[in-house]
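All protein chains but one are shown at their positions in the complex.
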Amino acid sequence: MLLEVRGLGKTFGGLDAVKGVDIDVPEGRITAIIGPNGAGKSTLFNLLAGFYRPTSGTVTFRGKDITGMKPHRTVREGIARTFQTTQLFEDATVLENVLAGCVVRSRSNAIDAVLRTPRYRRDERASKERAMAELEFVGAAHLAHEIASKLPQEAQKRVSMALALATQPRLMLLDEPAAGTNDEETEAFGDLIRQMVDRGITVCLVEHKMSMVMNLADQIVVLDHGQRIAAGTPAEIKQDPLVIEAYLGAHDHQAGARP
Amino acid sequence: MTTALSPRALGVALVALALLLAPVAFSEQQYLLRVVTTAAIYAIAAYGLNIILGLTGQLSLAHGAFFGLGAYTVGLLTTDYDWSFWTSFLVAIVGTTVLGYVSGLIALRTQGAYFAIFTMALGFLVFITITRWESLTHAHSGVSGVKYPESIGPIDFSEPATMYYFVLLFLAGVVYTTHALLRSNAGRSLVAIRTSEDLAKSIGVNVAVNKQLAFTASATIAGLAGALFASLNGFIGPDSAGIDRTFEMLLFLLIGGLGTVMGPLLGSLLVAFLFEMLQDLETYRFIVLGPIIVLLVIFAPRGLVGYLNDLVPARFRRTDTTLSAEPLPAGSTTTNDEVL
Partner (left out) sequence: MTLFVQQLANGLALGGIYCLAAIGLTLVFGVLGFPNLAHGALYMLGAYLTFFFLTDFGLPYVVAILAAAVVLALLGVVLERLVFHPLRNKPHTHHMIATVGVMFFLVALVQEIWGTGFLRMESPVDGQVSVLGAQVSWQRIIIIVTAVAVLLLLTWFLKRSPHGQAIEAIEQDRIGAALVGINPSMVSMVTFAVSLALVAIAAGLVAPINLLSPGMGDALGLTVFAIIILGGLGSLPGAIVGGFAIAIAEVMASTYISVAAGEAAIFVILIAVLAIKPTGIFGAVAQR
């Protein structure tokens, strides 16, 4: 297993946002995490990426215990993430955005930059090559010199993926990669995610668009009220009575589930 | 570097030339040369504030205090303790670095508004210590007779032009450092923090360490500037550590352009000359400057340099880097783009 989550829990002010969650993410596969709104999906992502410190449980990544590790270290370990609402360095160009993602793998420091050491030059060259390559990969190379905030949503989403890819992850956490896109674009993002897997990157995603999840995922984990209520292949999940109830129940209460 | 002379390179070259020739131009007017030297020292300090505020986006109101600590270290050591300037200078730099580091450990546990308030308290604490600890600091009588740097061979620092070039050397150093930083991963990390701490974390930036380094570096630079100031001026009083100093530096930065390479320098020079011209209106100056600060943040947060950059024709900007006060990672894409 690339990532093993055991008994993971997080409480906010006495309320369980996530409780006793177990997840196995196998290497080279796509794992989808679904559940009604407020089921704790985003909290779970924040726990995995180190943005929140778990109150209980463990997270093991490539055999190493990373429970409670700070985000800058989880990124170094090889976990990258995107945000639900696309976050970019808005006034910078697309290329500069992606260059920022190269920082974590760079070896040169401020002193190298001031003295322009060979290490600094090597680093800058390598960063630029990598950034351009990732832009190429997500299909945004032609936008390299555009200002990020001026791009349409869909292009910004691509850039944010290139930014995350530039950190050279082994595990990619995508928080609603298809939110706010039309069917055609959703399809294209699905292809992009498959290509990531082809490159050897394991993908874990939170998504509301069921068509995408069912098409894409090798395994699905269902959360409700912070707890795992089911896990399995898309076919199994579709028939799981607990899942159906969670979604229908949520509908009855207008909690806004979007199956 | 570009073969076609870009307007930016030309601008920088002109400023550099003007600064280099200043002693010749003012050879008959020692007083004016002194004004320029003082402005250059403030500019150095402003570069320090630029690192923590302009690049990293943290409003530190303790900057004047670090300037004052540097000034008092050199002031007291060279007079009451009769140390040489050079040793005192070194102690001042190392001392403010250590103090900056230690106070940063506490200050940077806080964020945003709390950080600003904490650093303001720190600034007042230093100021009050200086005004109350009379046996050490002479409180309001200040410290007079601060030494010039001792001659090195034929270089005589009591000569105004020599002192000027000595200061200019450090100024060039901080300008270049800012420039180099902005186009390096280190600089990108800082600017990422300014833009969004969450986004910075998500790309693996160690927010705590980078803030700590930026804060320490800003304190070091402020201390260095303060040390130079004490020596040039010969006299220092508690005012040189006051919070008004911080606000003046803030003004230089805002006018010149937060987070830019040339902004602090242009801002400091411009305001120095404005102050000279408004000298008769000493008390009025903040009546004018206060509203100017407000107008600048509302209408022109990018400062002078931000706007000059907008004027640069597009053909020189194909690999543009942004320099606004608004968040953005700096850093450049090819070797020939200059961030002013």
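Per-chain residue numbering starts at 1, and chain names A and B are given in the order in which the chains are listed.
Please note the rule applied: contacts are C-beta pairs under 8 Å (C-beta built on N, C-alpha and C of every residue); 3 or more make two chains touch, one makes a residue touch a chain.
Note that the coordinates shown come from a computational prediction; the quantities given were computed from them, not determined experimentally.
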item	value
Touching residue (missing chain; options B:116, B:139 or B:208)	B:116
Identified contact with the non-displayed chain, of B:128, B:209 or B:277	B:128
Residue in contact with the excluded chain [from B:59, B:91 or B:139]	B:59
Interface with the undisplayed chain - residues on chain B	53, 57, 59, 61, 106-107, 109-114, 116-118, 120-122, 124-125, 128, 132, 243, 247, 250, 254, 283-287, 289-294, 297-298, 301, 326-327
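Throughout what follows, only the chains that are shown with their structure count from here on.
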item	value
Inter-chain centre distance, chain A versus chain B - centres from mean C-alpha coordinates, in Å	40
Of all residues in chain B, those that touch chain A in their complex	176-177, 180-181, 183-189, 191-192, 195-196, 198-199, 201-207, 213, 318-322, 324, 326-331, 333
Parts of chain A lying in touch with chain B, wherever the complex brings them together	49-51, 70-72, 75-76, 80-83, 87-93, 95-97, 99-104, 106, 108-110, 112-114, 116, 120, 123-124, 127-128, 144-145, 147, 163-164, 166-167
